[in-house]
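Heads up: the structure comes next, in structure tokens.
Only a single protein chain was left out; the remaining protein chains are all shown in position.
Moving on to chain A:
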Amino acid sequence: MAGVTLRGVRKSFGRIEVIHGVDLDVADGEFVAFVGPSGCGKSTLLRLIAGLEEPSGGDLSIGGQRVNDRPPAARGIAMVFQSYALYPHMTAYDNMAFGLTLSRTDKRTIAERVRAAARLLQIEDLLDRKPRDLSGGQRQRVAIGRAIVREPQVFLFDEPLSNLDAGLRVQMRLEIAKLKADLRATMIYVTHDQVEAMTLADRIVVLNAGRVEQAGTPLELYHRPRNRFVAGFIGSPAMNFLDVVSEGRADGSVRVWLPGGVPLDVAVGGAAPPAGAPLTLGVRPEHVGLADGGAGLVATILAVERLGGETHCHAALEDGQRLLVRLDGDRPVAAGERLRLNLRGETAHLFGPDGRRL
């Protein structure tokens, strides 16, 4: 087992640079998820680690050894592709055994390893079948089995669940979590689904436009996003952002005025912005409460989405700014009604004009 280290890794396609110097340490046995919007470079970064793309600059090491010039097979990695990429003309067994056959491992070892992986993934009955006779979930298992059989130091997953339907995706997500516990291998997992990232990963790396926006544990990203991008990307439904005006600093917090003349004190870490500076207030839909009395932020409900367990209210403040409020499933609210909302300073975030969290 081994960790993965990236130092100033860059990648250009022609004149366009898509990865702008990424530094990253993945510890031995850690499960790291790369998330970000499409085109952010998360798959490219994974392919750089796999050796399927050559870095234009920087150093890449796996298990303490520089692997820039090594072919994929000599890096101690195994990759699970989004499209499974099973060899269509081979049985599940042969698919899993192919890599070992090429490295001239003796037949008995191959059989042992394939059977062991098949047992782990519960596909022992399917080993004689061709990929076309397997369902999506079964193919995915075979693809994961092919990776396990190689006994890699690092597993790379490229959006492995995105081709499965919703129910199966949840099931496979649990299985990957189990696999992570069983194998204790280093895993890097690319996904655009933040639920997968939040539930599976020890650490999440949020990428945007070829840069690392923030790397941290799922809850760190949720509670202390470094900037507005991460704040908006992590969490579902997404965080609300409101334009507010700062009144200045007092006792480690900043007082801002919300629309309708409601004050709010938000704790900040760094230097406080001058009074009158335009700031962005971020507050998650689940942290917007209903005010008890007559005080609070006044909002008009525009639309109500009932999901059963919870209710999403799209509301507009007095000055027209939109806000999403998450309420209980059975709360009797309807479009056109007025709500009195209560925001709390400790669950709100303030972002400066450059998008950084204060």
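What we mean here is this: a residue touches a chain if its C-beta (ideal position, glycine included) is under 8 Å from a C-beta of that chain, and two chains touch if they have at least 3 such contacts; residues count from 1.
Operating definition for what follows: contacts and distances are computed from a predicted model.
Set against the options "Aldehyde oxidase", "RlpA-like protein double-psi beta-barrel domain-containing protein", "1,2-phenylacetyl-CoA epoxidase subunit PaaC" or "Carbohydrate ABC transporter permease", the UniProt name belonging to the omitted chain is "Carbohydrate ABC transporter permease". Of the options A:S103, A:Q122, A:S135 or A:Q171, the residue whose C-beta touches the omitted chain is A:S103. Residue A:I77 is the one among A:I77, A:L207 or A:V288 that touches the chain missing from this view.
Listed by residue number, the positions of chain A touching the unshown chain are 50-52, 71-73, 77-79, 81-83, 85-89, 98-99, 102-103, 146, 150.
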